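Every protein chain of the complex appears in place save one, which is left out.
Per-chain numbering from 1; labels A, B and C assigned in written order.
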């Protein structure tokens, strides 16, 4: 798997992330039901108690640390259910993960997106 | 599929049976939960109302017509959940389907089972 | 006899569906993209297919991580749009084609594809956005749709070669269905994009344009592309493009390109659309 780990800023959802993030992603998935979104909104911390989450998983959600969610085993298609519950777009989340204001991220996308040059290998970015 | 239909006394669980029997088998499957078995036992007809079953499916259950269940699209591994709810064994159901008393069926099995000779093709049994 | 007559590959970005659902398609951000869809919509309406086989991926909607099928085929009468957290898209229910779908399931399994058969599921933007792109706003979708979902969320997805071979097997299976049906195969997802991590927003137009260029006449190069190439060059979520190869495999070797459209960006994603048609049989 090391060849994938050489890609900067990328967290391949592989067997280890699936294993570590299973319960976390199942919690995220639960938010596809309106009544669960409502329950989550009214008391996030106790709603999350229904799943055996790690401290870093809980913290990342409570703080809306979108990158932290990924690092804690979240998969973007599951954590996006939290964004949806917040009424946020994929673009909002992507900007947050890449660490720039949404307007700046949007301008980068309008200008053709993040270039692949310099972003292929950690050897380039180090 | 005609080659399978040539086998006597056999209802291959193929695409047509799955299509026609889907809701029926899903009803049967629900009986793997103790509280559903209890609800079914206390009022079979109204319990079954939760699924859009055909009349022949409903009737076969209410009458414990085990062969009728199969003909109506039931799969033996699903209809066996009804047998389990009744405290009946696979052997009880098999005897009923083959139309003989359980004791006679059991003796046939002890004597080596139903022979394949004469049971390979409808041409043999006609 | 049923036959695959054409293929359409397209991105399935959720924001494209949202732009239609919210009436934003004439806004300057969206207009160039949607203008490019007009010829495809006209083409599909003129072709008037009897069935669409939609090769797409589910994004944690019908399937969770509990059960992750590599290839799943929907054999139901009807599939409702999924609630992905924003509420279901306000688009029509999708009607399936149980007859052809079961025929495909059966013959694919007997031909050594280890399909998961699905009798009940919802369909998310991966399936409904391509329909919106190709059919426009509709009270009812113009024909039945067979959902064929490919896992590209959990690593590893099937290889490009396996996807192409699945397309080949679909082509063969359709031919043995005994009703006279015009079938169009959709391949969806991509093009280059990455939705997660510090590298989110990655776009590689050169990769995409080479992909579009080779899909029709040089698919062999794409069939051999390893997963790492997609992830590194086209972004982690760009791996979805393996699903375009199912569409390509379902068409004849000498299929011809009818239309192509490429636009950056839609939200985080480079979008592409391509139409291929089989050549009429020479008599």
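Just so we're on the same page, a contact is a pair of C-beta atoms (placed from the backbone, for glycine too) under 8 Å apart; a residue touches a chain by one contact, two chains touch by 3 or more.
Quick caveat: nothing in here was measured; it's all calculated off a predicted structure.
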Chain not shown, its touching partners among those shown: A, B, C
Touching residue (missing chain; options B:14, B:49 or B:63): B:14
Touching the absent chain when the full complex is considered, from C:120, C:214 or C:229: C:120
Per the touch definition above, residue among A:4, A:22 or A:92 touching the missing chain: A:22
Subunit A residues touching the omitted chain (full complex): 14-15, 18-19, 22
Hidden partner chain, residues of subunit C it touches: 63, 65-72, 106, 109-110, 112-121, 154-159, 161-162, 165
Residue ranges of subunit B at the interface with the undisplayed chain: 3-4, 7-15, 18, 22, 25-26, 28-29, 31-34, 37, 67, 70, 75-78, 80-85, 87, 89-91, 93-95, 97-99, 105, 108-110, 112-116, 119-121
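The rule is simple: only the chains that are shown with their structure count from here on.
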Geometric centre distance via CA averages, subunit B-subunit A, whole Å: 48
Centre-to-centre distance between subunit C and subunit B (centres being mean Cα positions), rounded to whole Å: 40
For subunit A paired with subunit C, centre-to-centre distance based on mean C-alpha positions, whole Å: 25
Contacts with 2+ other chains: residues of subunit C: none
Per-residue multi-chain contacts in subunit B, two or more chains: none
